[in-house]
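Take this structure first; my questions come after.
For this depiction, one protein chain was excluded, whereas all remaining protein chains were kept in their positions.
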Amino acid sequence: MSTETRQQLNRREFLSFLSVGWITFTAACAGLGSMAFRFSYPNVNFEPEMEFLAGKPEDYEEGVDERWKNGFGVWMVKQEGKLVALSNICTHLGCIPSWLPAELKFKCPCHGSGYYPSGINFEGPAPRPLERYAISLTPEGLIKVDKTKIFRHEKGQWELASSFLEV
Amino acid sequence: MAGKGLVQKVRDTQVWKSIFRHGPPDNARNRAAVVAGNVFLHLHPIKLKKSGVQLGYTWCMGGLTFFIFLALTVTGVLLMFYYRPTAEYAYNDIIALKEHVPLGIMREIHRWGAHAMVITVWLHMFRVFMTGSYKPPREFNWGVGVILLVLTLLLSFTGYLLPWDQLAIWAITVGSNMAKATPFMGHGGPGAMLAQIGDFVMVSDKNDVRFQLLAGRFVGEPALLRFYILHCVFIPCVVGVLIAIHFWRVRKDGGISAPL
Amino acid sequence: MTKKHEPGMAYDMKKLNKVFAFLSVIFLLTVIWVFLDDYMRPWKMVQIEAMKIKRGKIDAKIKKAAAAIDSEKLSQLNAKLEEGKKIVASRKVELDKISKALGLISRDLKDETIINGQLNAQISALTFNYGVAHANHDKSAHSLFDQMQVKKGLFAKSKNNLKTLDSKKKVLVADEKKLREEFLSAERGIKEILNTKSLLTQAKATTDIDPIFVIRNAPLGDFLDPTVKIQQLVAKNITDDRYFQHVPKVDRCTTCHTFIDKPGYEEQPNPHKTHPNLDIMVDKDSPHPMKSFGCTTCHGGEGHRVTDFNSIAHTPETPEQRAEWIKKYNWHEPHKVPHVMFKKSMTEASCVKCHQGVEWIPQAHVLNEGRRNIEKFGCYGCHKIKGWEHKRKPGPSLKKIASKVDKKFFKSWVWDPKSFNKHAKMPRFFEQDNNSSPEFIKKNVAEVNAIADYIWSISSDYKPFAKYSGGNKKRGKELVKDIGCMGCHGADGFAKESKKIDAYAGPFLTGIGSKVDADWLVSWLKKPSHYQEDTIMPSFRLTNKEANDITAYLMSLKNKTFEKLDFESLDESARDEILISYFSAFDTKEVAEKRLSKMSSHERTLELGKRSIGKYGCYSCHDIEGFDGRAPIGPELTKVGSKPLTQFGFGHEHDVEHSRDGWIQAHLINPRRWDNGVDKPFKDLLRMPSFGMSEKDAKSITIALIGQVGDYVPLGGVKRLNHLETVTEKGMKVVNKFNCTGCHQVDGTKGDILGMFEDDLNEGPPRLNGQGHRVQADWFYHFLSNVYPIRPWLKVRMPSFNLSNKEKNAIVAGFQAKSDLHTFEDLGSQVVWEPGERSAAVKLFKSLDCTSCHSGGFTSDEASAPNLHYAKRRLRPSWIKKWLEDPQAILEGTVMPSFWEDGESADPDILGGDPKKQIDALTKYIIEIGHDKYSPNAK
Partner (left out) sequence: MKELINWLAEPIRSFPIFTILFILMLKYYKVIGTKKFGWGALIASIPVVAWFAADPNFIKIILWPDNIPINILIVLVSFFTWLTLYKCAENDNRLEAGEVPVEAMPENREKVWSWPNLVYTELFAIIACTVFLIAWAIIFKAPLEEPANPTWAPNPAKAPWYFLGLQEMLVYFDPWMAGVVLPGLIVVGLIAIPYIDTNPKGNGYYTFSERKMAISSFLFGWLVLWVYLIIVGTFLRGPNWTFYGPFEFWDFHKVEAMYNINLSEYIWIKMLNTPMPGNLVMREIFGIILTIFYVGALPVMIARTNFGQKLIEKSGQIRFYIFIFLALGMTSLPIKMVLRWLIDLKYIIALPEWELNL
């Protein structure tokens, strides 16, 4: 064996051990890093429930339904084949409007903002329509309302799929 | 005469000599020894160009930033004795500092100091830029400085939540909602909806960067704890390390800048 | 050969690289290990198992749903759908036109919306500016106002445009729908038919183990949104005691007990089983929904832990289960755990935590039994238990005992009460495991003698006020049977022996002749309170003759064997020895002996008697002069369920289960067993007497006791009684104290005496179902003080109880509250007749022949129903109506006939045959004819 080939062999050997060392070392360090990353996502949390099951679509009649207003702060509104979960917080200063069935509108008692059943503002100081919450159907056929996801009309989000339920 | 004799006597004791290896700094040798022989002072060079000590030139903003950082560390550690980062107690503990804790003014000093540090660090950057001190060989140190500036803002920002009042949670809510909009990594940011397989939303409010930051979907008690740890332990440690690098590089890159 | 290194190198670089590579590989493997270690959790497998079970269920449902689909109709609809498609396709031109028009409209709408929005914004700003200007009397206000008006005009116009466009759009959309109707209706139909199945199929998809499932639940990837995850319930109103603080209870049991609240999994083995009795527990509509009560609130255990089967502190019910668990789950005795889970059969113990201040807890059968047993055995006499503090002492007063029994009887009784009376409640102190050696027996005999002497020395004089003058034994026995003595007492030869816990509220009478003398008994029977003021024994208003007859009978009930027993007399040396041990507690033996020597023999005996009463705690159950206010002898049991296990002395009893309930149960059955194998001086022996308890009794008491925990439940979590419930509870406490239920049936609970009237319940004591509604409060109160026979045909007698005013009120109010009634009701005593109503009522009264039974005051026939003349002040009109309507609904088996069965009138001619009118009229009539008197004897 010539010295040259021996040197080459050595070099190959040298490279392989060193590279195995560095590669595994880097991988292990990355693993430790991801440990810290995964650690930062808790497995359970104690946040209040922002989702609730709101019965079946058949339970709702055309118009505004107030059964979830107390407790969850949601109006279920069925109109033109769409069921939506409307927030009951006035977009003006955060008061709670009331539903006036005779006049077919939501009226905020604080500063008189008025909204159509659709949630669109039409009178008073309210700057924008009421917000919608995400609504979907569970496999069991129940309506699930998720208050963590908000859909705003003025942002064009009322066209998005989970802002309403076809019924 | 007697006084002088006494001072001299003290200076001659073994204890004194074991601590201070040099005589009074009134001659060249001792002036060098003071700086070189003291762990704190030896951050400085033994001699430097005259321009480096002129306030009109340096504004002393970097030094003040470091000093305020130290002051904040001390006051911050003291405040930790009275402060519990829980939703039940945080606010009451701040009230306690305000109302009955002896020298609770520590909180004011800490808070205003934090603001002052933001200002001094900005002005420090302003000065360094104006004197062109980021130019070679100091490019790297400028980068370290920029990161320190960002960390200063983050330190202040994380501390903002701790009083647990309206000001705190809404400022942090506004701030952390930005994280929600991070492209691809926040559920309200562009690209988040691309990461979706069937019904399975991969980037949602339960797992995006904001959740990681707040340990929750909104600013709640876990966020308070997380910000507390970031504020008191994590970021200060990083800042400490970076400050060491920053100072070391100032010395290695030729001291306070001056015309070449 | 030594290796050559490069100059300046201590090691060969190649070697360093090899070591580096080796260490790095190990490092990497360790990191992988740590991830896997964190990832592998036993509950994950349980949840996957649950998924499979659920999948099986859904599959079955899908099959059912598929079978339910009408395939014929479906194929028809499919054909229609195809057809519809074609039809719609043929209308392409029209549809295109519409969609184009729609596009234009949407453009115009958008345009108009923008204009409208701009105007709206301008108007809002102008309105504000105008308002500010106007308020500040600014000159610009006027021009601002004009501008605003102009804009408002434009806005109104634009709004109108919007509405027009909108309605146009609606028309177009409707048109489009109409054009597509054939297709759409078929589609709808198909969707409707397949709806159930498709929903189920979707549900099934959630149990798929597919790549998405794997990604979501992969190590490290499971931060995204895992489907296999820890489930938890946070009970805000129930806390765990962390000693510095109470923290809301967190239960994660549902992580493994997946279907606990879902009906349909009853047949699954645990942990996948549905909880039994969802109507009262767990279900969200039950009184104890899982979400607000958690699991460990009742079951105990460490509900927040999920590491493995053991961390929760599951407790096996039986040794077999224990063996099974050890095999299956590697189960081990929980240690260093604050709350071990209750055994399954002992879960009822927890009810007490929240249901406080009530006698019985609905549906907690074993627990109630335990609480009844505590009451029966009088545990609360010697042990303070919160909630039982103000009960009567369980035993009779001994203040006048010398005049009731003779000393020999007393001693033999104390030595072994059961030898006299098998139902004796007095427990046995002597000849137990730890005091049966001859030496101890001798000392015990000395103690009993001394106790008797002491009691006799302080017993106050009592002279019976009546003299026994001889009577008829047979008649006496008849009376005892008829007037209702057996409501509280028992005796051989009467009704079957009771198995009920609270039977024999009074003593068992067999042998009574050997216990008391005839004179005492006659006076006692005639007026029990003469001997003991606060007795619960009522007076039956007996005539002298009756009392003598009963006495004659009772005195014939002798216990000959007991009479023959002789009690050993006091051994003076034993007495002195015991006394010396008392005296030398603080002094030297010499001093003690000196002190003893100064006392006469009689003094010594009395001293020992007094000390022995204190030692055995006789005063805890009996009133004894001079011991009033002494603390009870036993340890307090209020928080015994939280007493650390280490504080229970198990002695050398290794076969007793090492748990709280194991100890308590063993202790109740044989309280002295802990002294076994321990050498103790006489004075330090365990003193808890033996109650001769069965295992069942002991277990029920154990359950009631281990529920006595120190946990504090916040107000929001405890069962708070409403006003009516509180009043009911107060009343029922009195009812229980006087054992009313010994005779009467009160809404479900009934006494054994009714067993004697099995043939005809109407011959027995009246049943008090709905009593609170039946009678007027005033009358009830009056009746309790002045009993009179309402039902003259009954032989059984309502006795006169020695009730305080407060107690009477409590009973009356309690019954009222039980019937959901408040104190005031319009009793309708002023009768106002409708025209013609009265004559109809009279007619009805006659035609229904009411007086044939209710003859009192109408005919001289023997009455078999209460006198109607006293109904006015006794019954509530609303109850009368209810009663008339359907007596059987109120009292099953009553002889009162139903005249308006199934809402049909018996006499269609009166008042148009309207049952309601007839009943009203009759009620008014009954009130009208009523006397304004509580009872025949009242003024």
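For clarity, chains are labelled A, B and C in written order, and residue numbers in each chain start from 1.
Keep this in mind: a residue touches a chain if its C-beta (ideal position, glycine included) is under 8 Å from a C-beta of that chain, and two chains touch if they have at least 3 such contacts.
Note that this is a predicted model, so its numbers are computed, not measured.
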Touched by the hidden chain, restricted to displayed chains: A, B, C
Which residue of B:A181, B:A195, B:L225 or B:L242 touches the chain not shown here: B:A181
Footprint left on subunit A by the chain that the document does not show: 93-94, 125, 127, 155-157, 159-160
Subunit B residues touching the omitted chain (full complex): 25, 28, 31-32, 34-35, 41, 44-57, 59-60, 63-64, 67-68, 71, 87, 91, 94-95, 98, 105, 107-109, 111-113, 115-116, 118-119, 122-123, 125-127, 129-136, 138-139, 142-143, 146-147, 149-150, 153, 156-157, 160, 163-171, 173-175, 177-183, 186, 188-193, 218-220, 257-260
Residues in subunit C touching the chain absent from view: 103-104, 106-107, 110-111, 114, 117-118, 120-122, 124-128, 131-132
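Heads up, the rule we're going with is that only the chains that are shown with their structure count from here on.
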Chain pair showing more contacts of the two, A-C and A-B: A-C
Length of the line joining the C-alpha centres of subunit B and subunit C, rounded to whole Å: 61
Between subunit C and subunit A, distance of the C-alpha-averaged centres to the nearest whole Å: 43
Centre-of-Cα separation between subunit B and subunit A, whole angstrom: 36
Shared interface positions of subunit A, touching two or more other chains: 41, 46
For subunit B, residues contacting two or more additional chains: 207
Contact set on subunit C toward subunit B in their complex: 212, 215-216, 223-225
Interface residues, subunit C side, partner subunit A - complex: 13-14, 17-18, 20-21, 23-25, 27-28, 30-32, 34-35, 124, 195, 199-200, 202-206, 220, 223, 229-230, 232, 234, 252
Residue ranges of subunit B in contact with subunit A within the complex: 205, 207, 211-212, 215-218, 220-222
